[in-house]
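Excluded from the complex is one protein chain; the other protein chains are retained at their positions.
A and B are the chain letters, set down in written order, and residue numbers restart from 1 in every chain.
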Amino acid sequence: MIRSLALPILFGLAGLVLPFTGSSYLIGVGFALCCSIALVQSWTVLSAMTGYVSLGHAVFYGLGAYVVALSWGALPMPVGLLLAGGVAGVFALLVGMPVLRVRGPYFVILTFGLAELVKYLVIILESELGSFSRLMFGAPDLGVLYAIAFALAAIATAGALLIRRSRLGRGLLALRENEEAAETVGVPVVRLKLVAFALSAVIPGVVGGLAAMRTTYFEPMQAFDPTVSFTIVTMAVVGGSDDARGPLLGAAFFTILSEVLWARLPQVYMVVLGLLLILFVLFIPRGLAGIFAGRPGKAA
Amino acid sequence: MDVLLSGQLLFAALITGALYALIALGLNLVYGTMRLLNVAHGDLVMIGAYVAFWGLTLFGLSPVVGLVLAAAAGALLGWLTYLGLFRRLLASPQLMRRLEGNSLLLFFGISVILQNLASLAFTASARGYQFMDQVYRFGDVALTGNRIFVLVVAVAICAAVYLLLRFHVFGLAIKALIERRDAALIVGVDIDRVQLAAICLGFAIAAIAGVLVSTTEQISPFMGFPFTISAFVVIILGGLGNISAGLVAGLLLGVLEVYGVALTSAAYRSVLIYGVFIAILLVRPQGLLGRGSVVR
Partner (left out) sequence: MNRRHLIAGAVLAAASFGLGGGAAWAADPVRIGFSIAKTGLFADAAPSQLNAYELWREQVNAAGGLDVAGTKRPVEFVQYDDQSNPGQAVRIYEKLITDDKVDLILAPWGTPHHFALAPVLEKYKFPMVGNSAASAQLRDIKPGYIWFPTSAIPDKIAPELVAMMKANKVTSVAILSSVLPFSKEIKTFLLPALKKEGIEVKVNEEYPPTTKDMTAMLTAVKKAKPDATIALSYPSDSVLFAKQAKEIGIESQFDFVLVGPTMDFYQKVVGASANNIVTVGHWSPYRADWTKAKPFYDAYVKKFNEIPDHLDSALAYISCEILQQAVAKAGLDKEKLREVISTTTFDTINGPVKFQGVENVATPTAFLQVQGDKIELVWPASIATAAYRPKTSW
């Protein structure tokens, strides 16, 4: 217990100290890192705990961005952000029922397709509304955005820790091992999956809203960029998703490495990232957290 | 309404569909035999397109020769990735537990590498050339030469692969692996060799499709992703790993795209495609044309 809390606390302290450096650049990196941690932790609530691998978390991110862009100027910023999370969660509840009946590779592809479908629906909707892209003037300062992102990362990490120890978490793990068996012994499989799906959607919605404020611009092709979905899964694999430390390590490794690489090796850093991903999958399947844990165990 | 009955539209649907069927065929072979989710499939299309482009630009080789060169390049890449990565993946019980997820990430890594190497070597600028751009008229149907070329080659390759799987010993082994993996093992199919052949064939087909694409549109290092997506849509429509149904599904997607747009509006094109795709996954995940037993 103590060991598994040490790393989150370390990250938390580092995050609290960061603003005092006064360096916009570092705070900018910190903002991106916090957003990534929040996204990956949320993703694990569904995908690592239940084994339903989502390749469509960009849909929640994009919806959140859209809600914030739509409500910009009409609602106070905090309300817009809460609404972004709410809409993402409600959307997950609505589509979750049919979507979570599909398993394995079908679920992976389905979530991806769903994100693309929503992207094109938003494009049509924007067209009907006579809008081409939305500019958001007067977005909050980087310091404020960082504080919100830090809080989100903290909430997501704490949430992931708590859920793993709760009845919900145990139920989810049971259904990951064997869904039919879990159902037979009375685990409310359908409800648990749905709750996990919704929980894993809320924070990505808020993060999407934050990202829109950071760029002060909304355009569907950008907001629903499938790269977001791929990056989340990549970070989860690199970090390992067996416990709440994995996403911290994965997001930090990925963010810091690409930060170092794109400054030093601007021409080849994407190639290096691709190679690293391959090496991780083949040789470190339990991720960085697996190395830390040190004990041999089963793959996530 | 008469637009719907025109031969022009029918040919547009056939050409679009034949290309979809061809691209999806390669993906389906790799998924069917090894359960690998190849998200780098479109990048192999890109490689094929560049092989044709450079073959023509540097050595004056016709894209017809390019077809052969690209197939060789695709097969070589398949051989390299199988020996370097996937043999290891498929041999490890630990990695096999989440084969689909792991293969997806491996291929994502490959995709990133291929795109960026191409961008480094060729620059990211779009390029292109002209090939058979004469328009031929058949009654009230007008077709550009390169589109006829696409149709003929795509149909020929799909038919050849179909016949191979149907009648040739080697094709039968691939088919056996797809449909009854455990049984194939028992009856003594050399799984390793068959898998290697399937991945080489699958990659070669993607590269051939790339040559076809390069005769009709401009190419760039980042052109592949939409092809990956449409290939996935097709093999889901047909049922994952179901080769012949995948071919029909490719044509169906072409019809859906061309006639769907004609019936409604071009604005709904993507929504239509993804909508049908999702509806099928939700209602009949084994595919529109699949038999329940074929998959999993």
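One rule holds for everything that comes next: a contact is a pair of C-beta atoms (placed from the backbone, for glycine too) under 8 Å apart; a residue touches a chain by one contact, two chains touch by 3 or more.
For clarity, every value in this text was computed on a predicted model and none was experimentally measured.
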item	value
Missing chain: touched chains present in the view	A, B
Candidate in contact with the missing chain, chosen from A:Y120, A:F197 or A:F280	A:Y120
Candidate in contact with the missing chain, chosen from B:N38, B:T81 or B:Q115	B:Q115
Among B:W54, B:W79 or B:Y162, the residue in touch with the chain that has been omitted	B:W54
Residue ranges of chain B at the interface with the undisplayed chain	3, 6, 8-9, 12, 15-16, 54, 57-58, 115-116, 119-130, 133, 135, 142-144, 147, 216-218, 220-222, 226, 257-259, 261-262, 265-267, 269-270
Contact set of chain A toward the excluded chain (per top definition)	23-25, 28-29, 32, 120, 123-124, 127, 130, 132-133, 135, 137, 139, 141-142, 211, 214-217, 219, 221-222, 225, 227, 262-263, 265-270
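Criterion: only the chains that are shown with their structure count from here on.
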item	value
Geometric centre distance via CA averages, chain B-chain A, whole Å	31
Residue numbers on chain A that touch chain B, as the complex places them	53, 55, 98-99, 101-102, 104-106, 108-110, 112-114, 116-117, 120-121, 123-124, 127, 226, 230, 233-234, 237, 267-268, 270-271, 273-278, 281-282, 285, 298-300
Chain A partner contacts - residues on chain B that touch it in the complex	35, 37, 85, 88-89, 94-95, 97-98, 100-102, 104-106, 108-113, 115-117, 120, 225, 229, 232-233, 236, 240, 267-268, 270-271, 274-275, 277-278, 281-282, 285, 296
